[in-house]
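Other chains dropped; remaining ones untouched in position.
Each chain gets a letter, A and B, in the order it is written, and its residues are counted from 1.
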């Protein structure tokens, strides 16, 4: 269950409203790296968590936090839209400066939501819940969370760079700090799940003798000239999961020519595709 | 540039065609954990890679491999659709068994593609390229790749469990092995980028003294009863990134009440929302 109060986690202050920055902040709400994504991802991972219940609790606790982040950002978007132009004219004359500001805005923030935030990204594309990765495998979920917080913190840093508003920089410095924590938090959870050598390859419940093991740790080249691919840690030495040794090689393709043969009658193909 | 030949990376054999398994395989083509996703993700990450060019080469090389995986799976889908019913009748009588098989299929595999594979998932939902994460931050990209291969191998393992077809199990044992390698490969790339303590928090180019550091390593509870959240590695000891120490605490909310005030005249609000 969830409960709410009428407070913000951290103060949201906008010194100089900027409709373009409102548009940029929308990415942190409804972008694929944004807060709806993490809030809903942790929520659904929690709802489907099996095994040690502490992971469910950890996930749901963080989902609650992230809901509050959406609230902060939505407030910041609305504040940045204060004073946005509603009309292309000003005192009877066409105003090119007004048109420029309006052209840079996400127009739906004006036309659809009346100067409020929306669950869309910085280009007005609505968030699509297929981005909620909740796999039923708790370690795979942790990797998805690390990725989400890594791209999320990158986004927050870019927003911090973009603005020169002291209030907005202050809010973002809080959100960046929370992303630092959340990256570490999910890395710590992965450590509890066995870390590099215990958790990987994910899922670790599949007996590796059922995979074609000659391909399990082979770094294969797909270079047109048949040459070796670029060397690196991935091509030699023990594998990171501790269960094999990296080798570098070249794939010997199958002799099989992909050929589906003729089409069946009545399958809607052209007559020429159908066996005579 | 890309080149092709008329070969498959690994043999694709279907002993007993099964239209329902064809539908399941579609998830490995057009699902968010599928092969279009990784092929295109590595491709776009390569195209945008800045810095040491070996990462570009590594990414593009693997993109070429993944394109071949889509080809294998598309061939497998078509082979499993061999013999799928095209008609609900058989010799003049309604056939309930035929109806059951057809009901379990992805009907677009019959109606739209004529018994071939499509870039859709197992429920017929088309793949949406917003799932291509290419952030411009090479370490963040690696976390996204580890996540993709972790959910990808989980999917392949589930498909392996689902089928009892020896040919399909053989093909999947190859793909699972490659997922093992790719998980390790991206983990190795992350190690080259500094690993846990060098690469994190991502992006590592942002000076941490600009974040609100009192929140950077604090595990905060959002429990309705004000109690402590569930303990774990994430709440005490050195942080995984080696740059702080985990602490557990409780957030003290801001006193700020989120209040946008009255609406502006001419903003399309109700009269009651507008200051008199």
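Keep this in mind: a contact is a pair of C-beta atoms (placed from the backbone, for glycine too) under 8 Å apart; a residue touches a chain by one contact, two chains touch by 3 or more.
Model, not experiment: these values are computed from the prediction.
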**Item:** 2 chains shown - copies of the sequence in the complete complex
**Value:** 6
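What we mean here is this: only the chains that are shown with their structure count from here on.
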**Request:** Indicate the whole-number Å distance between the mean C-alpha point of chain A and the mean C-alpha point of chain B.
**Result:** 10
**Message:** Can you tell me which positions in chain B touch chain A when the two form their complex?
**Reply:** 1, 3, 5-12, 32-33, 54, 57-58, 61-62, 64-65, 68, 71, 75, 78-79, 86-87, 114-116, 125, 128, 130-131, 133, 135-137, 139-140, 143-144, 146-147, 150-151, 153-154, 157, 160, 173-174, 176-181, 183-185, 187-189, 191-192, 196, 200-203, 206, 208, 210-224, 229-234, 239-241, 244, 246, 251, 253-258, 260, 263-264, 266-269
